[in-house]
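Before I ask anything, here is the structure I am working with.
What you see is the complex with one protein chain gone and the rest in place.
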Amino acid sequence: MTRTTRKLLLPGTLIGLILAVIVLAPVLPLHDVRAMDVPNRFAGPSAAHWLGQDEFGRDVLARLIWGGRASLFIAVGSALSAAVLGTLLGLLGGYFRGVVEALTVRASEVILCLPPLLLALLVVTILGAGTGPLMVALTLLYTPNYARVVYAATLQVRALDFVTAQMAMGAHPLAILWRTILPNVMPPLLVQMSLVVASAMMIESGLSFLGLGVVPPTPSWGLMIRAARGAMEVSPLLLLWPSLALAGTILIFNLLCDRLQAVLDPRNVTAGGALWLRKGPRRAALPAVPAATDGPLLAITDMAISVNTSERSLELVRRADVSVHSGETVALVGESGSGKTLTSLALMGLLPDQLGISRGQALFRGRDGRVTDLAQLDEDGFRRFRGAEISMVFQDAAAALNPVHRIGDQLAEALRDTGDAQEISRRVVDLLRHVGIPDPERRQRAYPHELSGGQRQRAMIALAVANAPRLLIADEPTTALDPTIQAQILHLFQKLKSDTPDMGLIFVTHDLAVVAEIADRVVVMYAGEVVESGPVAQVFARPRHPYTAALIASVPEGAADRLVAIPGTVPPPNAMPPGCRFAPRCAHALPACSAAPPGAERPDPARITRCIRWKEVT
Amino acid sequence: MLDMPSTDTPLVQARGLGRNFPQRQGLLGRARDVWAVRDVSLSIARGETVGVVGESGCGKSTLGRMMLGLDTPTRGQMLFEGRDLASLAGAEKRRLSRRMQMVFQDPFGSLDPRRTIGAQIGDGLRIHQIVPRHDIRAEVARLLDQVGLPSAAAERRPHEFSGGQRQRIAVARALSTRPDYIVADEPVSALDVSIQAQVVNLLMDLRRDLDLAMLFISHDLHVVRHLCTRIVVMYLGRIVEEGPADKVFGAPAHPYTRALLSATPSLHPRDKDSLHGVLPGELPSPANPPSGCPFRTRCPVAEPQCAAAVPDFRTLAPGWKAACIKAGA
Partner (left out) sequence: MLRYIAYRSLVALFLVWLVVSLVFLLLHLIPGDPAELLLSQGSLAADPAAVAALRERMGLNDPLWRQYLDHLGGVLTGDLGTSFRDGAPVAEQIALRLPRTLEVIGAATLLAALLGVPLGTYAAVRAGGKADGLLSLLSSIALSTPVFVVGSVAILIFAQKLQWLPAGGFVSFSEDPVQHLKLLILPASAVAISLWAVITRMTRATVIEVLERDYVRTARAKGLSRAPILRRHVVRNAMIPVLTITGLEMGTLIGGTVLVEFVFNWPGLSGYLVSAVDARDYPEVVGIVIVISMLFVFLNLAVDVVNALLDPRISLVKS
């Protein structure tokens, strides 16, 4: 709420001030707008006439205020009447569709076939100049805008389940429109409203300027500018005042519109540019990491990932310990928000801009045997590894492929040390065939949307294995797929593993059954921490952490009549409990559990658990 | 047609339901038929939970909406206590909707973000005058309690709740009108396993306590098996197998059911080679379905004669049938 008020304070106050002045115009001690004083024409500002006098010696300030009154009356009046009319048409058209839609929204859109100013001119031709015709013209002009906006919003809201729920509830359609849909289309309506006021002022002043709008002697800003043009050389100030008033007022309404948009759609505000696109200062050479001759492909120790905003720093992931040997498949499993994706993205240097690795090491052994700490790399440093040594399959293949480029071109782009065009094309086709896309010669010319979900995921995988990386990270590659397609993709991963026996694979999933199918070792994450890890068979047979045990028990696969549900929910990142993060939901929690974060215990050389009671309760 | 429900009419009965979404090709192009659901007959009795499984795009949700009267079938009839929903006038249908309710998939879209939980649960109470006006608060509290939420939740708005809590609120809203019949369209698909278990348990309790008829739509075979008494397997808009849960999952008769079962990962994996038997290809487009058996393009045991005609149902046991020429053979 405070953010909203803060954002709207400036335009709100300014508009309030303007409105107050023009509403109070009749009672303010202003000069008569028509009182001429020809001897003092073009007089500059004085104590009696703060802004000077015009070509007939009339008081400029008074004319400015009364002119604003006329402009705003027309603009706000037509914006309101168009809003009422357009909202009605849009709501009805969007809710009932079919014939009603054709009669309301589509019919009003015919008006949009005429350029706006042209339409206004046409109406003025027919009805003559003046305030009334202007308002008719502007109302006519803006009704379809509202109708469109409201129609689109109604369609969107109508498709939401809560509206369907109201229908299923037996609520009357008009009640649904009034109580459920109207409040939800209000935000775009408000934005549209401030936009229309600004735009209507623009057109009104333009027509008045042409002498086709407000009729003299009623003062209006457009007319004042028109008159001042004739005397521009004598008295430039006369041009300046109405211009400033007009542009300023429109600016304020535009500002209101921008701010409203920002408040109603907070997503827009958080966009903070793209840091990775800017070249940072060159980092000093990385400290050499002592390398043992053989060791894991990847060893993450005690890694933490934090958000850094100006106000606070928050650890979203911490105490992440994961190691991957070449040829091994490690499953990263956990519920939504447990930090699986962040951990994977960190290894590619693809964390969102406001996030960063704040602690720990991620040692990666490259093809040449050198060991690099990924936690120390910057954008340029990561680029050497991406695709060539470490690569990633993203969860949503439909979003992860660029819709406007052909699959083959996107693949070709990923290839390193390429040859001529023919060689590239051959490699692309080979890759597509390798991941099981039928008819690859033809399919390479397809756009992503022309492929089915399963084939898109295959193309995504082809992209990731294009340069035979040493480490492949797959973030929920099968979650969005149907069971039979999921089985195909899992099968493809197994084939890739047997074709390239040296490749390490990190397989992120929330599905324990998938873990059982594909992984050698499993790492269980909860609320941003690794709570248990070990060989899959051992962990599933005898979990050594209460969370792992509860997770396995909640899978509806056993014969049990009731499932074991874990009470409560995962705490949000800004309200993590002290000590063991699972304590509020743990059936075995003791006061000691909340005293300090449990350390890593090793029930077995290959396993880790972070529970102080693992010996007693598992 | 009977006016009064007799004891042996099932509460809900679908007869040959079909739904076409014709797709027009350009302004002058001919409309092309796209049947999302074809020829589905299904009945549900009180106290029974029927599970509908199938892959995305096989027509599950369209069937669910038709079976609640939210969508009008292109063909066939949807009967509730013997009355055809399509023949009812607006007001009468709205009155009848008290007895039929729906729970949706998306826990974030199914509640109005702008209104309090209490107001949304109270809607049904007000519309159908379930309780006197001054008792609404107490009734809302009772409903919240029934789904395991504190009565203070009534004052709060949806964004203050987690996915599982929202789903339970949606269940409370559906229960508010004291329905006899509920359609639940993927109610747990968007939830984490630990939370999913909470909602599944709740639904099991309700079925037992309230004697509800329920149509439970899901793509998760494990959940369906756990919750449902009868299973309907759909492929490309048609029912391919229907029967008691233990039969359909224990000894699937239709090749598609078998493929679906073996494709579903399990905590206790069969030998790792099991994935070699995965079904090839993908779901054909409903705009251009294969002739004859809809499954024949992917069926491992298809024969030339499968293309001749849509196979009839073969009854394998009372209440258990499959649409395959090889079923039971």
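Just so it is clear, A and B label the chains in written order, and each chain counts residues from 1 on its own.
What we mean here is this: a residue touches a chain if its C-beta (ideal position, glycine included) is under 8 Å from a C-beta of that chain, and two chains touch if they have at least 3 such contacts.
This is a predicted model, so every value here is computed, not measured.
Enquirer: Which of these touches the unseen chain: A:Leu85, A:Val214 or A:Leu246?
Expert: Answer from the full complex: A:Leu246 touches the omitted chain.
Enquirer: Just name the one of A:Gly52, A:Pro116, A:Pro144 or A:Pro483 that touches the chain not displayed here.
Expert: A:Pro116
Enquirer: So which of A:Met36, A:Val100, A:Ala152 or A:Leu210 would be touching the chain we can't see?
Expert: If we include the chain that is not displayed, A:Leu210 is the one touching it.
Enquirer: Can you work out which residue in A:Ala47, A:Val404 or A:Ala421 touches the chain that's missing from view?
Expert: A:Val404
Enquirer: Using the document's contact rule, name the residues of subunit A that touch the chain not shown here.
Expert: 110, 113-118, 121-122, 124-126, 198, 202, 205-206, 209-212, 222, 225, 228-229, 232-233, 236, 239, 243, 246-248, 250-251, 254-255, 258, 268, 271-274, 276-279, 348, 350, 383-388, 391-392, 394, 396, 399-405, 413-414, 416, 447, 449-450, 460, 463-464
Operating definition for what follows: only the chains that are shown with their structure count from here on.
Enquirer: Taking each chain's centre as its mean C-alpha position, how far apart are subunit A and subunit B in Å?
Expert: The separation of the two C-alpha centroids amounts to 32 Å.
Enquirer: Looking at the complex, which residues from subunit A come into contact with subunit B?
Expert: Those residues of subunit A that touch subunit B are 160-162, 164-172, 180, 183-184, 335-336, 452, 454-455, 482-488, 490-491, 494, 510-514, 516-517, 540, 550-552, 554-557, 561-567, 569-570.
Enquirer: Which residues of subunit B touch subunit A in the complex?
Expert: Counting only subunit B, the residues touching subunit A are 55-56, 68, 70, 93-98, 100-102, 104-106, 109-114, 120, 123-124, 127-128, 162, 164-165, 170, 173, 177, 192-198, 200-201, 204, 219, 221-223, 225-227, 259-260, 262-269, 272, 275-276, 278-280, 282-283.
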